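Below are the structure tokens for one structure; questions will follow.
Missing here is one protein chain; the remaining ones are kept as they sit in the complex.
Let's turn to subunit A:
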Amino acid sequence: MSEEKKLFKVTIDNITVDVEPGTTILNAARMIGGDVTPPAMCYYSKLKNSGGKCRTCLVEVAAGSTADPRPMPKLVASCRTTVMDGMIVKNITSDRVLDARAGITEFLLLNHPLDCPICDQAGECHLQDLSYEHGKEGTRFEFQKRIFKKHDLGEYIQLHMTRCILCYRCVFVADQLTEKRVHGVLDRGDHAEIATYISKSLDNDFIGNVIDVCPVGALTDKTFRFKNRVWFTKPVDAHRNCSKCCGEVQLWMRGDEVFRVTARKDEWGEVKDASDGRPGWICNECRFDKKDIKDWTIDGPSKINRHSVISQGHYVGVKKPTDFLPEVMGGRGPKLLMDIHKVSEVNRPEIELSKIEGPAHSDDFKGSK
């Protein structure tokens, strides 16, 4: 018997990849990356059994497999559907998917406050990203949103249930990282809430990770809340010797001041594995107590790619996302609706406005004297 594993061929939006059997559609799409990857609000690859709940990652399966090429009748949750050999998946090339995703985004925003400017998560909020890409410009919801009081879950974590989208990630963190889970979901439907039942505090060494997994501003770090906007702080990789966790973290700094400590995240906003292969979860001591630059050995600026407004800062090592559009469209480029030089009476064809250094000057246009 040969040890060689048979790989499955799966085509997502006209791009074919070879993946190992048992891979989910979402993870196959993440191998391609870029726009082809469906958004995921509840799935978290490091947490077992997560996913399937938010429905933002719904995709259309146009052909089940080579053996059985029938399409699947319903849209499927790509995070919980494994690929078959010869499967053809449509994500951004399917109108049904885009329509459903716009619907899901609208549903998620129904009871979510639209006050990003005063929310501490703004700038690194997955729901913000999702609404930017798939949301509509206006709301059709004309009723009172559901509102909860803010709760302190212990000394370090604040829960603002009003912002919660019930992704269950924090419940999985408590289940899988800590010895005893003391919080969960109470009640049901749109009045369901994350709670500890009788305002118990969450004090386990690893419970701080619920802040990192929360896709929205429902669980926030009380040692950082409203101290600074994330896009003003600079992410720096650092490490220390920690007896409890891997000690590899990201410091969010301004000057020499450490504002916040989080786990290192990958391009999907998930906690990265540490350099020794262990999961990169960090302990409460590293997260909340070590806010002095002297506690840490700096490794250098973090590599930021794609994720939200943070990549808009001109950090070292910013990676531009790959443009998959020509490949998705089968080799065709996007259709040029008009050539600006043909319709504009002021442009000068020899000057590419997007490529000039600094702001445009009147000399860059025709008719200037």
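The rule is short, and it goes like this: a contact is a pair of C-beta atoms (placed from the backbone, for glycine too) under 8 Å apart; a residue touches a chain by one contact, two chains touch by 3 or more; residues count from 1.
Convention: contacts and distances are computed from a predicted model.
K.L.:
Which of the following is the UniProt-recorded protein name of the chain this complex doesn't show: "Polynucleotide kinase-phosphatase", "NADH-quinone oxidoreductase subunit F", "Raffinose/stachyose/melibiose transport system permease protein" or "ABC transporter ATP-binding protein"?
P.N.:
According to UniProt, the chain not displayed is called "NADH-quinone oxidoreductase subunit F".
K.L.:
If I consider the whole complex, including the chain that's not displayed, which of A:Gly33, A:Gly52, A:Pro113 or A:Gly135 touches that chain?
P.N.:
A:Gly52
K.L.:
For the full complex, which residue in A:Gly184, A:Pro279 or A:Pro301 touches the chain that was left out?
P.N.:
If we include the chain that is not displayed, A:Gly184 is the one touching it.
K.L.:
Hey, which of A:Asn111, A:Thr220 or A:Thr233 is the one touching the hidden chain?
P.N.:
A:Asn111
K.L.:
Touching the hidden chain in the complete assembly: which of A:Leu47, A:Leu75, A:Cys246 or A:Ile304 does that?
P.N.:
A:Leu75
K.L.:
Determine and list the subunit A residues touching the chain excluded from the picture.
P.N.:
51-56, 58, 74-75, 77, 80, 99-100, 103-104, 106-108, 110-111, 140-141, 143, 165-166, 168, 184-185, 187-192
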